[in-house]
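All protein chains but one are shown at their positions in the complex.
Chains here go by letter, A, B and C, matching the order in which they are written, and residues are numbered from 1 within each.
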Amino acid sequence: MIRIGVIGCGYWGPNLIRNFSEVRDAHVIVCADVREDRLQFVKQRYPAVEVTKDYKRLLQRKDIDAVSIATPASTHFSLAREALSYNKHVLIEKPMTKTSGQAEELIRAAKSKKRVLMVGHTFEYAGAVRKIRELLSRGEIGDIFYFDSTRANLGLFQKDVNVIWDLAPHDLSIMLYALKLHPVRVLAVGSAFVNSSIEDICYITLFFPKKIIGHIHISWLAPVKFRRTVIAGSRKMIVYDDVENIEKIKVFERGVTIKENNGPKGILERQLFYQMGDVWSPRIDTQEPLKIECEHFIDCVKKGKTPSSDGKNGLEIVRILEAVDESLKEGGKIIDI
Amino acid sequence: MIRIGVIGCGYWGPNLIRNFSEVRDAHVIVCADVREDRLQFVKQRYPAVEVTKDYKRLLQRKDIDAVSIATPASTHFSLAREALSYNKHVLIEKPMTKTSGQAEELIRAAKSKKRVLMVGHTFEYAGAVRKIRELLSRGEIGDIFYFDSTRANLGLFQKDVNVIWDLAPHDLSIMLYALKLHPVRVLAVGSAFVNSSIEDICYITLFFPKKIIGHIHISWLAPVKFRRTVIAGSRKMIVYDDVENIEKIKVFERGVTIKENNGPKGILERQLFYQMGDVWSPRIDTQEPLKIECEHFIDCVKKGKTPSSDGKNGLEIVRILEAVDESLKEGGKIIDI
Amino acid sequence: MIRIGVIGCGYWGPNLIRNFSEVRDAHVIVCADVREDRLQFVKQRYPAVEVTKDYKRLLQRKDIDAVSIATPASTHFSLAREALSYNKHVLIEKPMTKTSGQAEELIRAAKSKKRVLMVGHTFEYAGAVRKIRELLSRGEIGDIFYFDSTRANLGLFQKDVNVIWDLAPHDLSIMLYALKLHPVRVLAVGSAFVNSSIEDICYITLFFPKKIIGHIHISWLAPVKFRRTVIAGSRKMIVYDDVENIEKIKVFERGVTIKENNGPKGILERQLFYQMGDVWSPRIDTQEPLKIECEHFIDCVKKGKTPSSDGKNGLEIVRILEAVDESLKEGGKIIDI
Partner (left out) sequence: MIRIGVIGCGYWGPNLIRNFSEVRDAHVIVCADVREDRLQFVKQRYPAVEVTKDYKRLLQRKDIDAVSIATPASTHFSLAREALSYNKHVLIEKPMTKTSGQAEELIRAAKSKKRVLMVGHTFEYAGAVRKIRELLSRGEIGDIFYFDSTRANLGLFQKDVNVIWDLAPHDLSIMLYALKLHPVRVLAVGSAFVNSSIEDICYITLFFPKKIIGHIHISWLAPVKFRRTVIAGSRKMIVYDDVENIEKIKVFERGVTIKENNGPKGILERQLFYQMGDVWSPRIDTQEPLKIECEHFIDCVKKGKTPSSDGKNGLEIVRILEAVDESLKEGGKIIDI
């Protein structure tokens, strides 16, 4: 039985408690938050979970094997470092840290302590994303041309991060996971409309090997939720619309048609047309991705395995986010990663 | 070269002229309508086509091989009978006639004159409908359970027919063509809202062999166009939405899932779920159905073949429409066909 | 504080516990089910709720004010009667009972005991349905012509009810609630495909005052979930698609257009067209309907009010279901209600 402490009980923390409580061999023992009302909320929903205002008391407990950190991004580094110093396995929400230096330090600490360090890139555990990776891996769409992702909604206008650090980790982790490739350069333009010091929309272009272009459009300013990813290849195109209940993924085939027209004086005219072919929407595993993520974390802790979304993975995302921030500050300059 | 005369140049007549003019070995010579403005319209669009106000002069011409009748339904019978008496091949718009007795008389006349008699059930020549017939024929959806069709729009409120004779021929011809079966009983309820003597909505239930149920909902009272057909079978379901530009036909598969829950004390709980499987949207031939219909008519005339939508076919639809009218008048009584 | 006992912890029971636990002044004390595994499930999720295999012990408790019954339909009557005999307020899931005689007896018993008797017609508490009732009440669509409802999915193939008793209560309660009218006659045709003694598809036609036609198509045989309601009126049309995440309700306006064509010799041609007008999708209250239902029940218990979906309401639905069954058995005969 892996005994877990959860730090941070805002929006995401209760989801972690609920999902860990359904994982075999896992048990959420205690939960920490500085806000009394959030602790009361947890108390009411999960009467069996202890609560504390002092995360240090959670870390000091010997009966806690692993810690799940769901606090604001700026606190991830110090909390994770301290948790590792107490020999806890650590699952950190994304973005892993605020700087790549911090991410590297956590990786070193986890290695020296021989603890599992995992980042909560939840989408990598989603059925739709796994299906896309599978389709790309087996060459379903031919050569990959571009990977285009839009994630827009009404933002929560967080004070400690801009839209890039809030939303782009999702698209970046999906893109890197699905393509199994690493971008080499990045370029970003964006703007800060509502609060002039915090970007609320951004366009990011990523240059991958094999000439593949990645493109991400993120926005906090859309009254309606948009989550659409288009991956075009030499033979087919995948459209992944995460807002859809059914047919989240569609694979569009390309067809060729010959049109014959009866020309003048009986001369038959032929024309070749590219035309839409079949459309196929594969069935998707509908399990809650966070459940699979929690199971994977527990499995790694029990067996000493390296997680799919490990520290190295988290570090790469942070490095890209830093490059995006830099490009943005320079008004769209191309930055090597 | 088959030389054609078109009688009736309202909404549909010009479409016939345009399509016949693109068929090899066909030539529209002359067009008749009692309305001067419609003749002028044809004159402007198709300067090479002669026009006349007197259909009799069209029928009397020796250089006309075939006649295409696109006039109001109540005139179909007498015009077609007269055209056959002049030894013309005949293509009549749907509904073929106002009574089954009239349809039978036309069939006899065509037989004795050895002329082609075809009814313009255009949907039987549509790529989507042909694909559905193909899917059903090869057992794609398993045993057929029901065939449900909705056709609703803002009606033109014709004076000489109700919504049944205006719209149901489409759904009936699609249903019979796709199923390759003949209904044995029918039941209909409807209502006349706008003009109390002309039904503007109707629900029709058709009882087919093998327990298959056909159901048609037609309406002139819908501000938005609805054209959706659902065919459910023991293995799959076909949804045909004629309003869609792409993915007109979708085939929904059925999947079975096993959900495992981690029960109390490590007891694993299993549950069997039916779940949506893959969705597949086959590519459809996008040629204009009327073009294919016109080609087929010319082909039958040239080779003396029996058309796919021949007089017998038209007669069956008229018989069903009569039964629907009777059931409706009796407030929903079941009528044998 | 209203103290509640829940009888039946299958699919729906836990939802009742969860929602009642979030209602102010309500407290779920105990839960009964004959199945040990379901009790364990509740124990794990809601450690504060007591469980028992014997519902009689639940009913005998003095500290229970109200009982919520979520057992198979065939047991509703005897459980509700017994609960009322113990002076408990009662919330029964739909369908209220298996016969109208039973429903009448419960109404009498509740009246004599001065207890609240409510039926769980959950859709009457859904934001979308309430919005439709509001739109119809204020004459938004003009005179109502017809109300057409389709509810199709992969059924659970219950052994004690057919598709009518399983699904039609939803559509009937929505229809009666939104129209504020009572049907006077009914006609139904259906078929039993999978199990020859239990109908799995059915078409129901309801005749309302003012010539309004209600039509319900229910099916357990559709691999994909369909939940679409169309209400056509003299001015507008409402489409309610419960499968949609956003834009669940759309109101289609009707427009009139004048098309001008430049006719021959400069004569201007005018044609009047009906055409689609604006489409409007009103914002819907997205609160969980069951939550509102539970709050309403508690409110009625506390204040001695008559619930919106009371016993009389439940009785009417049962009477219609009986008429539907009778019509079905007679092969589509019209039955007066």
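Here is the rule we go by: contacts are C-beta pairs under 8 Å (C-beta built on N, C-alpha and C of every residue); 3 or more make two chains touch, one makes a residue touch a chain.
All figures in this text were calculated on a predicted structure; none of them were measured in a lab.
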From the list A:S100, A:S219 or A:S309, which touches the chain that is not on show? A:S219
Among A:F77, A:F252 or A:F297, choose the residue that contacts the chain missing from this document, as touch is defined above. A:F252
Among the options A:M96, A:I201, A:V301 or A:A323, the absent chain makes contact with A:I201
Going by the touch rule given at the top, which residues of chain A touch the chain that is not shown? 37, 40-41, 43-44, 143, 145-146, 148, 152, 154, 187, 189-191, 193, 201, 203, 205, 207, 211, 213, 215, 217, 219, 221-226, 230, 232, 234, 236-237, 239, 252-254, 263-264, 267, 269, 274-277, 279, 331-332, 334
Can you name the residues of chain C that touch the chain not displayed here? 22-24, 246-247, 253, 255, 261-262, 266, 275-283, 286
Name, in rising order, the residues on chain B that touch the hidden chain in the full complex. 44, 47-48, 224-225, 243, 245-246
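Convention: only the chains that are shown with their structure count from here on.
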Most remote chain, CA-based centroid, reference being chain B: A
Skim through the chains and flag the pair connected by the most C-beta pairs in contact. B-C
Which integer distance in Å separates the CA centroid of chain A from that of chain C? 39
At what distance in angstrom does the C-alpha mean of chain C lie from that of chain B? 37
Per the C-alpha means, the centres of chain A and chain B lie apart by a whole-Å value of 51
Could you tell me which residues belong to chain A and also touch two or more other chains? 246
